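Sharing a structure with you now.
Every protein chain of the complex appears in place save one, which is left out.
Going in written order, the chains are labelled A and B, and every chain counts its residues from 1.
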Amino acid sequence: MNPIWPMYRALVGVGMLCGLLIAVVFEGTLPIIEKNKAEALEKAVFTVIPAAVRRETIELDGGEVYAGYDESGNLAGIAIEASAMGYADILTLLYGYDPHAETIIGIRVLTSKETPGLGDKIEKDETFLRNFDALDARVDESGSAMRNRIVTVKNGTKTEPWQIDAITGATITSNAVGEALGSSSERWIPKVKEWADEH
Amino acid sequence: MSTDEFIKGLWRENPVFVQVLGMCPVLAVTNSAINGLAMGLATTFVMLMSNMIVSTLRNFIPKQVRIATYILVIATFVTIVDYAIAAISIDLHKALGAFIALIVVNCLILGRAEAFASKHTIGDAILDALGMGAGFTIALLALGGVREILGSGSLFNVTLFPANFEPWIVMILPGGGFFTLGAWLLVINFFKARKAAQEAIE
Partner (left out) sequence: MTEQSLWSVFVQAALVNNFVLAYFLGICPFMGVSTKTATAVRMGGAVMFVMLVASVCAFAIHRILIAVGAPFLELISFIAVIASTVQLVEMFIKKMSPALFRQLGIFLPLITTNCAILGLALFQTNKGYDFLQSLFYALGAGIGFTLALVLMAGIREKLELADMPDPAKGTAIALMVAGVLSMAFMGFAGLGG
């Protein structure tokens, strides 16, 4: 005969104790974790918008972008997230957009599972990163779409300011960066430009 | 209470090299020495708390529901460790990723709870957890160290070789994990067999 009460008592008793412990730790660490996440985001935003010293989250069209203000309080740029399928897994990055110059001024890879030594060159290769010092991101006359879609081209064949020179030997990853920026800019830059013009 | 309960986990009954338990994290997070160390410490913590609670409550938990209860306790402490790591270093948390949560299915912890903690006093259970945890961490460091040295040319993020060292990238890829563990097992088996042969001669 298996007594039910001791089994029930043990499971429920231990269960409640466990639930309590978890809840306590969760509440206790929540503020610290939120602070860590905010700091990490801020660091990323300041990397892609070099002149920024203050960041503000802007809710726009169902998503979030981050405005960076410089020391004098002027809008230095807007940081937007982008993602695309890379070689091994989804690649996400943050890029900085300058609405006055209408160019992309920097990128920072947020998550990447690309091959170490090959695909991860997009984070370190100096020549590749220079693509993003002033990547053309103008909107067309109507202001609702990009004038030229940002795209990655084979290494050495870059002729237009809205093209990205790929890294030799890391074509798929380089293309992913282009695809991420291309689709994200189409989706966001016209709206961000409109917002920036009004503020 | 004897110190043997602690020592056995280090070598004689080493969870990774002898018992071959808890393999998944061993292969997955040892692409660098730091990750291996962090994983080892996190697992040791969970095992320690789990062993302590299981040993304390061993007369309170009926046989029929023991596995379910052990899993409940282990899952609780893994959740706690998960939040603790995120609070301490968000970079480390991202590096270890889902494998922190996967500590809960590490057969090693459940194995110790079932095979040892439920039958011994709390003092012995604590030593057992610490010993097994230490053995586990040593194994993780052995793997992580080799993989990081050969695959990134560094140890604990300190670069060891001059700039023209061409690292063996395969070591930090999944294949390298399998190779390194296989190599360690081979080396250890070789020495064990040699020792047994020598003892047979004497």
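Quick note on the criterion: a contact is a pair of C-beta atoms (placed from the backbone, for glycine too) under 8 Å apart; a residue touches a chain by one contact, two chains touch by 3 or more.
Keep in mind the model is a prediction, meaning the values are calculated, not measured.
Per the touch definition above, the residue from B:88, B:102, B:122 or B:155 contacting the chain not shown is B:102. In the full complex, chain A contacts the hidden chain through residues 18-19, 22-23, 25-26, 83, 85, 87-90, 172. Contact between chain B and the absent chain runs through residues 20-21, 23-25, 27-28, 68, 71-72, 75-76, 78-79, 82-83, 98, 101-102, 104-107, 110, 170, 173-179, 181-183, 185-187, 189-190, 193.
Basically, only the chains that are shown with their structure count from here on.
Contact residues of chain A toward chain B in the complex are 2-3, 6-7, 10-11, 13-15, 18-19, 21-22, 25-26, 29, 32-33, 36-37, 40, 111, 115-118.
Touching chain A in their complex are the following residues of chain B: 57, 60-62, 64-65, 68-69, 72-73, 75-76, 79-80, 83-84, 86-87, 89-90, 94, 151-152, 167, 169, 172-173.
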